[in-house]
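Missing here is one protein chain; the remaining ones are kept as they sit in the complex.
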Amino acid sequence: MSAVQPELLRVTGLSVSYRLHEAGRRAALLHAVRDVSFELAGGQTLGIVGESGSGKSSIARALLRLVPASSGQACFDGQDLLQLRGAPLQRMRRSLQLIFQDPLASLDPRMSAEETVSEPLRVFEPALSAAERSARARVMLEAVGLSERYLPRLPHELSGGQAQRIAIARALILRPRLLFCDEPLSSLDVSIKSQIGNLLMQLQAQLGLSMVFISHDLAAVRFACSRVLVLYLGRVMELADRDALFSAARHPYTRALLQSAPLPDPRLARRRPAGTLGGEIPSPLAPPSGCVFRTRCAHAIDRCAAQIPALRRVGGSLVACHRAEEIAPY
Amino acid sequence: MNSPSSAEPLLQLQDVSVAYRTASGAAVPVVRGVNLQLAPGEILGLAGESGSGKTQLLLSIIGLNGQHAQLTGSVRYRGQELLGRPIAELNRVRGARIATVFQDPATALNPYLPIGRQLSEVLRFHGGVPGRLARERACELLEAVQVADPHRRLQQYPHELSGGMRQRVVIAMALMASPEILLADEPTTALDVTVQSQILRLLLQLRERHGIAMVLVSHDMGVIAGLADRVAVMYAGRIVEQAGIDALFEQPQHPYSEALQRCVPSLAGPLPQRLPSIPGAPPDPAALAPGCAFAPRCAYRLALCEQRLPELREAGPGHWKACHYDQPLGRLRGELT
Partner (left out) sequence: MSSQVLARLRAQRLTRIAAAVLAAIVLASLLVPWLSPYDSYTPDFALLSHPPMLAGAHVLGTDPLGRDLLVRVMWGCRISLAIGVVATLMSVLIGVSWGAIAGYAGGTTDQLMMRVVDVLYSVPFVPFVIVLTVLFGRGLWLIFLAIGAVSWLDIARIVRGQTLSLKQREFIEAARIAGVHGIGMIRRHIVPNLLGIVAVYATLTIPAVILFEALLSFLGMGVQSPMASLGSLVADGASDMQSHPHLLIVPAAFLTAIIYAFNYLGDGLRKALDPRGQP
């Protein structure tokens, strides 16, 4: 990992809500993300972990301005990402990119790999000739481990792993500063996951990229990230350095996640305390009052229902839990 | 072939092959010569990636492969041959003796019928059990799968339930007619991690309390490690290794099994700079080379491997592998990237 660089992105109080329309009823407001704050330094990887309804995808989409944020600031390169409009917004797209979960769905089924990868060049460097674009596409393809044989291929002629490489080539061809990866490995086979995971790490080191790695796969996050943000129902539960999180998690939800993750070793699996988390994730339309996790938390007290816990420093991590000091780390 | 440990195996597959007829007339083999046994009350894991044939193998047990599939071999349930049986006869086995749970609960449930109706339907079809009795049993089973407030749930529609709840209902539906075998294809893949561990624990409890045997298909070694007694690892339509769960993880005998385990990042322990990975990609079943299908990606490959298909041979008590390489693995550990 490269030396710590100055701060690249500072997100403060980000909230994202969606208005849901149902026939005959008043529009309901779904709070996907509530008051999320974090920083990211240059060259660093931040992991965002959460289950369904956690809002992890919405954070990326709001920062990329694919969906509107309802409040908050995102300071990137001296500008507030959330306030950009018109030409500055368009310019920003050079610096922030995204890789999707389903690589085949993220490619236009009628465009060849070459056309897909060189499309950002068409938009941002229109002065380039077709030959120059083609040459740069070829170079990118090589960088992601694909020979030029793949240039004319259409998405349906590609495997999941190859398609993800194309998507990565497209995302990186303009040398962005920050790359969001939304579950980039989840739809890939086990043997391909590690290939693509290695590729991302390698490219990050080569290009000095910062990454936001969104995933529900804790083991992958541990491999790829230096800091981890844990989300539940749109709120931050814990934000900690990787080693601190995985060896001494302070939030009960983080501990539950770590305990539930399947262990690929039967002996370890048997020895693990059987503390499975009961209940289901509440609907984001009707989140519990106070601490959103309290309905499933073994340590919940009255105060948890009355007051939303603030994100505060406990040990070396940031934790949103009233009882963080009392509960032994996992 | 494994020798049965106790009495007659519940399920016995011999030389089962599944091939699909393509538009051009060629037959694409997706399962090639599989031998398997399932003892009563046993949980057998079928591990492998996409294209390994594990789902097709599961479907072949009860003949759900579709009209373009050609099945050969023998599938015996309690000695009775199932392969090639007419649908009417198979339907008496399906659901009643051998039940299934698939990956996506949304597609297994009819969105237009309340849960209670769908559950009781199983019994009415399989036993002519009258409505009230069937509903009582449905309630019992919803409790058994840890669905709170079962009476109210009976009236609800699938879209009113969460993903985890829907999967529990699907499991309840599978249990309605008291089957002996549960076939589960990635039953928890579509679920959140905390819900997944609940469902997996539930499946274990079902085996403990009711002695139901299971064939569990998954690409997630963690899921298999938490649930299965024995595992068969599949690659390109064949079983490449079969062993008890501890033996497989402690001392994998096939390079593919070893590589699979190593390329999964761990939650604890030292972090590698690079994750070990398997070069290349799973082969196209329509274009299989002679010899071992894993050879092009194998770190232990010998010249023989690309010429002759290795047979499944016993490498230790109850431990079978299909590999020409005879030395213990791990010698090249540091060089496997």
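As written, the chain order gives the labels A and B, with residue 1 at the start of each chain.
Keep in mind that, in the parts below, a residue touches a chain if its C-beta (ideal position, glycine included) is under 8 Å from a C-beta of that chain, and two chains touch if they have at least 3 such contacts.
Note that the coordinates shown come from a computational prediction; the quantities given were computed from them, not determined experimentally.
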Query raised in the report: Considering the full assembly, with which of the depicted chains is the omitted chain in contact?
Result: A
Report task. Decide which residue listed in A:R19, A:R85 or A:R110 touches the omitted chain of the complex. Result -> A:R110
Query raised in the report: Which of A:K56, A:R170 or A:R323 sits in contact with the chain that's absent?
Result: A:R170
Report task. Would you indicate which residue among A:A27, A:L66 or A:V139 is in contact with the undisplayed chain? Result -> A:L66
Query raised in the report: Since one chain has been left out of the picture, which residues of subunit A touch it in the full complex?
Result: 64, 66, 90, 93-94, 96-98, 100, 102, 105-111, 119-120, 123-124, 154, 156, 167, 170
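Here is the rule we go by: only the chains that are shown with their structure count from here on.
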Report task. State the interface residues of subunit A toward subunit B in the complex, per the touch definition above. Result -> 51-52, 159, 161-162, 189-195, 197-198, 201-202, 216, 218-220, 222-223, 246-247, 256-267, 269, 274, 276-278, 280-281
Report summary line: Per the touch rule, the subunit B residues reaching subunit A in their complex are 49-50, 162-165, 192-198, 200-201, 219-223, 225-226, 245-246, 249-250, 259-261, 263-268, 271-272, 274-279, 281-282, 297
